[in-house]
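The complex appears here minus one protein chain, its other protein chains still in place.
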Amino acid sequence: MNVASADNYNFAYLDEQTKRMLRRAILKALAVPGYQVPFAPREMPMPYGWGTGGVQVSAACLVPEDRLKVIDQGADDTTNAVSIRKFFQRVAGVATTETTTEATVIQTRHRIPETPLKEDQILVYQVPIPEPLRFLEPRETETRRMHALEEYGLMHVKLYEDIARHGEIATAYAWPVMAEGRYVMTPSPIPKFDNPKLSDCPAIQLFGAGREARIHALPPWTKVVSLDFEDHPFQASKADHACEICGSCESYLDEVITDDQGGRMFVCSDTDFCSTRSNAQQSGAA
Amino acid sequence: MYVAVKGGERAIDNAHAWLAEERRGDTAIAALSIAQIREQLKLSVDRVMAEGSLYDPDLAALAIKQARGDLIEAIFLIRAYRTTLPRFGSSLPVETARMAVIRRISATYRDLPGGQVLGPTFDYTHRLLDFALAAEGLDVVEAPSANPEGLDNVPHVMGFLNRESLIEAPGAGDEVPPDLTRNPLQLPANRALRLQALARGDEGFLLSLAYSTQRGYGNTHAFVGELRIGQVTVEAELPELGFAIEIGEIELSECETVNQFGGSKSEPPQFTRGYGLVFGQSERKALSMSLVDRALRWKELGESHSPAPARDEEFVLSHCDNIQATGFLEHIKLPHYVDFQSELELVRRLRAAAITPSGKEE
Partner (left out) sequence: MTLQSTIKPLESGGFSNPPQQSARAFRAIMQAMARPGQVEKISGATPPAPLSPAAGTLALVLLDQTTPLWLAPSHDTPELRAWLTFHTGAPFAPAHEALFAIGTWAALNPVDRFAIGTPEYPDRAATLIVELTALAQDGPRLTGPGIRHEAQLSLPEIAAFQANRQLYPLGFDTFFAAGEQIAGLPRSTIVEAR
């Protein structure tokens, strides 16, 4: 079946000049891991804040032969993931998949798939606030200077104040990381459970923030370290349960409220990982 | 079984169908035509064109219809459409001194060459609901006007002050202005870039900022030197021809304010300028823009630093775009259960540790 790119839009929606601008930014982002390259975002037919940065980065990378997977919160069937997948089916005519291992490009919001990525894959993150220092210093002019001078004391002070107050670093997601020993960067708001997967990843990781007009990147095998202190080392954590559907004890879990009596259950956030496991179990049992 | 977010695709399709039905409303009532919106809701159309950064009354009217009258949604539709348009070239700067004015007032002079032209303004209407409008099929009487087509070549009021050097000279404006839609916003910005951002900025946001300067948050002491509304011709130079040709006419609202300036170490006291220019008949926006423009100029005029929201370039420029603002604001409706889950787990652990002070983490 040949799915033609619909309407009169250019391949992957964006015009060629826009894609060239994005592609140049992506190359510079790969050359300086963790540094946020400014680009001139376009208004997309979906709202700012709903993945326009990821969509523009994906559009700049997609080839007609790609097989695209889109996840939001780890799931392929959440409404915004469905909407973005349909968009690319329509404007780029690319094949889509929900299976992590079959995908060549994966656009994600807030999760890294549980299934380890491969060399020939590209993971595109939707990023709301690309500046890890933004909530410590709202001014772009200031944070830009801090990155230039490698002045990350403020971040360490914040993390240390957490420890003083709470006994541990009170950050559960968007835990800041150091890319290749030079730039502090945000991994986009993924749960800290996912942080270790950022480092030494065989796939290219691209981060697009549309409204904030920044692209940053991690080439494959980049060393990515979650910020911590010697006496308070970083720990990836998750709910201490097993998935009630597939039984996995290793995957990140969503808590689902099942009734109004306080009943709840835990299931995998990664829907593909979960269904692959439970399908295998069923065929094994049969 | 676990079914929380399944069926996203069908849910979206059904929601869209429902939206279309709601948009149309009661089918016993005649549907609005684009022409009706364009002609009778003109000020909405003008706002959509201004903040959508695209001068096309018919498309703006269509966007308003499609957006069910939600103007920010309509602006969004226009912006998204605008990005897909190829750029053939740039026009020459428009000459507002040659505007065919339908409205032109000055608050700084009682009378002046060209005269005060009230034009179609709400200013002196009594805000009483006109129940006659509720009756259909009522004809309007043609308004008497000395110059229904507008007055041509009305001199700018600011020119009179300029002749006496009482007001700062206008910038030469020779350099090519930066293009916000093609290059990322870089701070600090120059005035051309600021004005560009303000011109497509949200009317309500600029109104509130301008108002705040009147209440002491970065006082600008503004007088309306001149407010003019009318048609200007747009010209473009075609490389093939080697000269400029007229490519169309657009309606603009232009406001120039006269502001006090106490002088600085290097400059004697002088009036200064604030400027606003907006597509269509959008005078509230043009006034607001000129007050905010003036407030943002404190640094270049050598004024002392006094923090106020309207003087904070980074704050104003980063937050004036309503399409960026509404998108990011509304994105919190998207599922965040992964982040929320990680917070839940953290708060539970912190609480458990607080309740048993010796309780070490596992």
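Couple of notes before you dig in:
Letters are used for the chains, namely A and B, taken in the order the chains are written, and counting of residues starts over at 1 for each.
The rule is simple: a residue touches a chain if its C-beta (ideal position, glycine included) is under 8 Å from a C-beta of that chain, and two chains touch if they have at least 3 such contacts.
All of these numbers come straight from a predicted model, not from anything done at the bench.
The hidden chain, counted over the whole complex, makes contact with A. From the options A:Ala60, A:Ala213 or A:Val267, the residue with contact to the chain not on display is A:Ala60.
Set against the missing chain, the residues A:Lys118, A:Arg165, A:Arg182 or A:His241 yield one that touches it, A:Arg182. For the options A:Pro45, A:Gly167, A:Pro196 or A:Pro220, the residue in contact with the chain missing from this view is A:Pro220. Of the residues in subunit A, those that touch the hidden partner chain are 10-12, 16-17, 19-21, 23-33, 35, 37-38, 60-64, 144-145, 147-149, 180, 182-183, 202, 204, 217-223.
Heads up, the rule we're going with is that only the chains that are shown with their structure count from here on.
Centre to centre, using the average C-alpha position, subunit A and subunit B are separated by 34 Å. The residues of subunit A lying in touch with subunit B in their complex are 9, 13, 15, 38-45, 47-50, 52, 72-75, 77-83, 86, 109-111, 128, 139-141, 166-168, 170-174, 189-193, 211, 213, 235, 237-240, 244-245, 252-256, 265, 267, 269. Against subunit A, the residues of subunit B that register as touching in their complex are 2, 4-9, 11-12, 76, 79-80, 82-84, 86, 181-188, 314, 318, 323-324, 326-331, 334-339, 341-346, 349-350, 353, 361-362.
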